[in-house]
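Shown here: the complex without one of its protein chains, the others still in place.
Showing chain A:
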Amino acid sequence: MPDKKQQLQESGLVEWPVFSELIAMDEDEEGFSKSLFKTFVDQVLETFDEIDENLEEKNLDKLSGLGHYLKGSAAALGLNKISSQCERIQNYGHKNNFDNFELNNEDIVIDSDDYWVELIKDALKHARSGFDSSRKALNDYFDDDL
């Protein structure tokens, strides 16, 4: 177990202070942290699907809401690689390019709905990869398939 702990910590995918607080809760209730991450994984999969659907419909407001929603859970679990991308989705959905992201696609008019959809797609791509690697690391840690 200490090895696994170290491994997860070194992956840099989770904020360690937050995570250690979570697993300390297992002392009162065995499997608490794991179930929490399981809940999160389900929530992410579902929300990603919903984001995809709303990208199709270019429903920016809804996308922003979904970004905000997932940002909260990811941040609560110390999964900052995911929460930071969700924050991007939240802001782009409100047509706010808060991090001055440059889209390398000259066919798309800046500030058009398509432009924001493209920015969100970029953030979603990163969120997905952050999620995949975090999930893998957590699977290793919990020795289970979340």
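What we mean here is this: contacts are C-beta pairs under 8 Å (C-beta built on N, C-alpha and C of every residue); 3 or more make two chains touch, one makes a residue touch a chain; residues count from 1.
Rule of thumb we're sticking to: contacts and distances are computed from a predicted model.
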Among "Ras-related protein RABF1", "Acyl carrier protein", "Vacuolar fusion protein CCZ1 homolog" or "Transcription factor Skn7p", the UniProt name of the subunit that does not appear here: "Transcription factor Skn7p"
Missing-partner contacts on chain A, residue numbers: 17-18, 20-22, 24-25, 27-29, 31-32, 34-36, 38-40, 42-43, 46, 65, 68-69, 71-73, 75-78
